[in-house]
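Left out: one protein chain. Kept in place: all the others.
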Amino acid sequence: MDDLYRDYILEHYRRPHNFGVLETPTATYEGSNPLCGDRITMQLDVEDGVVREVGFTGRGCAISQASASLLTDEIKGKPLADVSSFAATDVLDLLGIEISPARLKCAMLSFDALQHLLDELGAKPLANDPA
Amino acid sequence: MDDLYRDYILEHYRRPHNFGVLETPTATYEGSNPLCGDRITMQLDVEDGVVREVGFTGRGCAISQASASLLTDEIKGKPLADVSSFAATDVLDLLGIEISPARLKCAMLSFDALQHLLDELGAKPLANDPA
Amino acid sequence: MTTIEERPVATETEAPARAPLDAAAIRADFPILDQSVNGHRLVYLDSAATSQKPRAVIDALDAYYRQDNANVHRGIYALSERATAGYEGARVKVAKLLNVNDPHEIIWTRNATESINLVAYSWGRKHISRGDVIVLTEMEHHANLVPWQLLAQEKDADLEFIPITDDGVLRQDVFDVLLRLKPKLVAFTHVSNTLGTINPVEDMTRRAHEAGALVLIDGAQAVPHLPVDVQAIGADFYAFSGHKALGPTGSGVLWARRELLEAMPPFMGGGDMIREVHLRRSDWNDIPWKFEAGTPDIAAQIGLGVAADYLRDLGMDRLRDHERDLVGYALDVLPREVPGIDLYGPMDPEIRGGVVPFNIPGVHPHDAAQVLDRFGVAVRAGHHCTMPLHERLDLGATARASFQCYTTRDDIDALANGLKEVQRLFGV
Partner (left out) sequence: MTTIEERPVATETEAPARAPLDAAAIRADFPILDQSVNGHRLVYLDSAATSQKPRAVIDALDAYYRQDNANVHRGIYALSERATAGYEGARVKVAKLLNVNDPHEIIWTRNATESINLVAYSWGRKHISRGDVIVLTEMEHHANLVPWQLLAQEKDADLEFIPITDDGVLRQDVFDVLLRLKPKLVAFTHVSNTLGTINPVEDMTRRAHEAGALVLIDGAQAVPHLPVDVQAIGADFYAFSGHKALGPTGSGVLWARRELLEAMPPFMGGGDMIREVHLRRSDWNDIPWKFEAGTPDIAAQIGLGVAADYLRDLGMDRLRDHERDLVGYALDVLPREVPGIDLYGPMDPEIRGGVVPFNIPGVHPHDAAQVLDRFGVAVRAGHHCTMPLHERLDLGATARASFQCYTTRDDIDALANGLKEVQRLFGV
């Protein structure tokens, strides 16, 4: 248990970073993991090829919320090109905990939303579904 | 094996009684047991409510042929009323051997044809399928 | 072709005061329970998803494969005759469990899902046409919803839904209104897999019949938990899953009235469901085999027969008493021991099967289940294949504990203790 629910994971779950709605989003995507009823709406505000702002809302488990919090932190301020090269395994590294197959979809919910946003922005083709 | 293939069964199989086509049948029925490729055509010649003649043709295993031979012997010359009261178990008694569930359809092929003939002649409603 | 032995099923007169189940003795019949998970005794509270299997069932599978395995119906040799006798004999055992007189009315399927799809494809495509109404309920499992969506889409038919009250009981008054639409079919669950609600199936069936509808009942959560007498209920189709009723995975049943089955076209085509095959046309076999194309799951259905006998030996009334007691205990203990816990479904154990959905505010059910697992407690988290019901109750997901004959009050205590740990960890 302590492996999964480390303090920083619970901290990100309770007080997720970048949680909220953007005023002037360039792109918005709503993703869901129907199996667990989790939903995420992610928004990017891109200017001159750089992610100026990122926000997300939705409900989900500690894993999906913490991963959205960590991922949005990571990409904020980065050029789209860098964000595009971000891979699924990088999200797992960010989380820093061992994810069982049953929880992989939770961990990937925000990453999946990001892929759709990048696709919409023409930043890169959709990555293969990681899970 | 000796239980099933008694001498008289094999004798009826090799030289079935009443094997052949009637000249003036009152009713004809063709039955089959597709699972084993057996077919039987049975004919009755009924006059004044009495089975004057009975004949059958077809191909089948020793059990189905012997039972047709024994059954046709049994009903020949009998009033329809008597024939109608004939039951599936009577055929098994006539055969006088132990029939496994897998061979019941073989043993009942001729009886089944007879039921259809009786039905056609209005002698009685169709008995329930015995197998 | 094989005869199925038919015996009238004697209706047993139950002694007025029933001895309670001896859950400890029963647990000894279930080898899987004797294990520890993450250093704790396994507390299996997911029987609504699939039940565990008594030793008698596991041994029957083993014996089948070690002694009797052969294809059924067409073999004139010892193994095949034994396999056939086992396979058809299991039908008689299941017929007894449901108080069905004619075992030919028992169709073997993989699970309740296939049973319902069979009806939707075979009966439905023949009888449902444009504008016809099918009445379902808001609490249906996807298995009793998606097949009708597919059918309604193909035929341009209408689906109508009996709504539920906030505590998960069907609105019978609305049902009466929907019946005025003259539905062709009314299909509903006997017991809700999510809320535990036991629906008044006899009464609903009677009213549906009076309105001229046929009735399909999804008995996936009823057959394993309470006495089911399909004659008394009077429905037209009754489906359940063997694997939820102590039987092997791959076992399932559709019961329907003989006249209906005989008039229905086949579902899948292939061996054993035919009488004669020519290159361009075929005739069908008698029921039940008309609906059992190809080599069936012989071992699984034999195992289900053993499970049916096990359940009858326990006594379905006693099993129901046992689960009623557990539900009452859970509904009493959980709010006391786990302050703030949200419980859903009817609070009266009389109309509630052994299913207890809950949420810990501030904790996602996935996380609750994950933490419980560290204490050996297995519960389900998610939408339990009832997404529309969750939408209706405005719930993203729930956690669910569900019971069987081997469940004890100790298991519920373990759940309560585990949930306290969840609350501690999440600081709620």
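Going by the order they are written in, the chains are A, B and C; count residues from 1 in each one.
By our rule, a contact is a pair of C-beta atoms (placed from the backbone, for glycine too) under 8 Å apart; a residue touches a chain by one contact, two chains touch by 3 or more.
Predicted model, so just to flag it, every value in this text is computed and none were measured.
In the full assembly, spell out which visible chains the left-out chain is touching.
So, taking every chain into account, the missing one touches A, B, C.
Check each of A:17, A:76 or A:105 against the chain that is not shown and name the one that touches it.
Missing-chain contact among the listed residues: A:105.
Touching the hidden chain in the complete assembly: which of C:168, C:248, C:305 or C:353 does that?
Residue touching the absent chain, from the options given: C:248.
So which bits of subunit C touch the chain we can't see?
Contact residues on subunit C toward the absent chain are 31-32, 35, 37-38, 42, 44, 46, 49-50, 52-53, 57-58, 61-62, 65-71, 74-80, 110-114, 116-117, 120-121, 138, 141-143, 145-147, 149-150, 152, 159, 161, 241, 243-244, 248-250, 266, 268-274, 276-282, 293-300, 366, 369-370, 372-373, 377-382, 385, 387-388, 391.
List the subunit A residues touching the unshown chain?
Listed in rising order, the touching residues are 32, 34-35, 100-105, 129-131.
For review purposes, identify every residue of subunit B that touches the missing chain, sorted by number.
1, 4-5, 10, 14, 34-39, 59-63, 103, 106
Keep this in mind: only the chains that are shown with their structure count from here on.
Linking chains that touch, what shape results: line, ring, star, complete or other?
Shape = line; chains linked end to end, path left open.
List the centre-to-centre spacing of subunit A and subunit C in whole Å, with centres computed as mean CA coordinates.
For subunit A versus subunit C, the centre distance works out to 38 Å.
State, to the nearest whole Å, the distance from the C-alpha centre of subunit B to the C-alpha centre of subunit C.
Distance between chain centres: 46 Å.
How many angstrom lie between the centres of subunit A and subunit B, each centre taken as the mean Cα position?
78
So which bits of subunit B are touching at least two other chains?
Residues: none.
Which parts of subunit C, given as residue numbers and ranges, touch two or more other chains?
Nothing qualifies.
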